[in-house]
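One structure, as structure tokens, below. Some questions next.
A protein chain is absent from this complex, but the other protein chains hold their places.
Entry: chain A
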Amino acid sequence: MPVITSNTLKDTYDVIIVGSGAGGGQTAYTLTMEGVKVLMLEAGRSFDPATEVAMFQLPSHAPLRGVSTPDKQYGFHDCSINSGWNIPGEPYTNASPEPEHQFRWWRQRMMGGRTNHWGRISLRNGPYDFKPRTRFGAGFDWPIGYEDVAPYYDKVEMLVGVFGTNEGLENSPDSSPGVLQPAPKLRVGELYAQKHGQKVGAKIVPIHRAVLTKPQDADTLPAKLHPKNAKAQRILAEHMRMRAPCFWATDCHRGCAIRANYDSQTVHLRPALATENLDILPNAMAREVTIDKQGKATGVTFIDKTNGQERHAAGRVVVLAASSQESVRLLLNSKSALFPHGLANSSGKVGKYITDSVSSSVGAHIPAFENMPVHNEDGAGGPHAYVPWTLHDQNRNGELGFPGGYHLEFTTGRQMPSLTVVNGIDRLAGDGGVLYGKRLKEDARRFYGCNLGFGAQGTMLPNDGTYCELDPTLKDQWGIPVLRFHWKWTDFDLNQVRHQQKFITELLQAAGGKVSPKTEADIFKTMKPGGSVIHEVGGAIMGEDRETSVTNQWSQTWDVKNLFLADGAPFASTADKNPTLTIMALAWRMADHLMDELKKGNL
């Protein structure tokens, strides 16, 4: 990677981007392909997915069979380094000690950010998701609708490569014709649930994931994405030809050396670097956005982690894409006479209205799967199918007690065994003993791959009790004040989890599974704690006016016109969809607007 050091920083740039993940990567790509000079600051080290990811290693090739440890919190081979819920020297706090008021904050300190290890599930927000107040009388309407974002969803899907099918579902939009890559065949468990789920009204369709199932069309896509820009077309075509389609093995969370799946470096940063319009500075921990006397952003002060020195990078425009809460922290720490409560915070809304997916899960043993004929179910390194939300009529009639809905993601199949592969085998064997010897080997083979489980991820509308602020005393290892979180579930969220538990249980029972439903008393234990799904968004929400929101519809802050956000911070709520695809679509749309404003001399 042609990355720079703080000693080779240029005097100034057109745009400074903080963060190299989905939002930062997309912004850098869009701008540099059109000739804008960009500096990207990344708090972690440089990282090369082509040489550093362990795709085929077995658990027995890792310490402790690859189980998670405080050093590698999603397991040894997970493509996360210097990352985690807890990072030494980089604390955060929770205002309440109560478990149901806790927020967990995952940080990814490496080039490419969280795009290195995610599941690549890429679902579009639907029309209802942008207008929850109009539709449900709760939450906030986004200042944009689905139709504003749809063209950018198409463009992102063509660029990154998303497989899936168009199913014509209400509020789970189709892509334009020719945009999606072919969906892979479903596995036994997915087909079995598809058949038996009909009894309880579960519709099971191919999921959308950012994995190439065939080579990208390098002959036609570049011209669609960059009309009238020969240089961009040439660079993109070259990079599309470097990507190989999926070889139907290995877990996507480990990263992908053959570039079959999307990560920021593979798809966004490499072509952006090829334009020669991008400098990337790793090990740069942003501390503060600086402003001039007129209140315009002038650049970013950062700590060079290689030597502990504080430096400043100057630019005409600043884009924060540090991940939603890290961007919020930067705003709150950028205090001045003009902005005594933090930058772009005249509304007092910076840090407010954080949301995550509302989530719980249930699993069961499916006796019909016992002694399955041995076959390879690796597939595209993650789920091939999902259960979209379809209970819109019940929602319209107010029968459910919560707005929006949730989709279900599968756990099934004959996956690579982990250390816990025989967990629960004694219960299945049924005589109350601890199996060992010949019988253990026989039963392990009989019961392996017989699990079917579903995890729900659902709508969360913003509430006043969920927000962050600067901790009054605690600072990180560089002396930067840290965040303190407040978290509150509403009755909507609790009702949704009850519905999730009941519906998944019915679905598993329809497939012949025996399920012990969790009891009502354990509702807070049943649901995943705030932040756990790592879909946290909000904190600098977009809106119609400067009193009630931090940015306008272009993710441009109301207070500072040359300051933009490109991560999840401007989200006005969490849909029942995973946020990454929407982060990329919004970032592309924002970057187009940013360039228009630059050309007009407005920034």
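One rule holds for everything that comes next: a contact is a pair of C-beta atoms (placed from the backbone, for glycine too) under 8 Å apart; a residue touches a chain by one contact, two chains touch by 3 or more; residues count from 1.
We adopt the following convention: contacts and distances are computed from a predicted model.
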Could you check which of "ABC transporter permease", "Acyl carrier protein", "Lipoprotein" or "Gluconate 2-dehydrogenase subunit 3-like protein" matches the UniProt name for the chain that's left out? "Gluconate 2-dehydrogenase subunit 3-like protein"
Answer key for A:169, A:372, A:428 or A:480 versus the chain not shown reads A:372
Had the left-out chain been drawn, it would touch chain A at residues 45, 51-54, 56-67, 69-72, 76-77, 79, 81-84, 87-88, 184-188, 191-192, 195, 246-250, 254, 368-369, 371-380, 414-423, 425, 432-438, 440-441, 444-445, 448-449
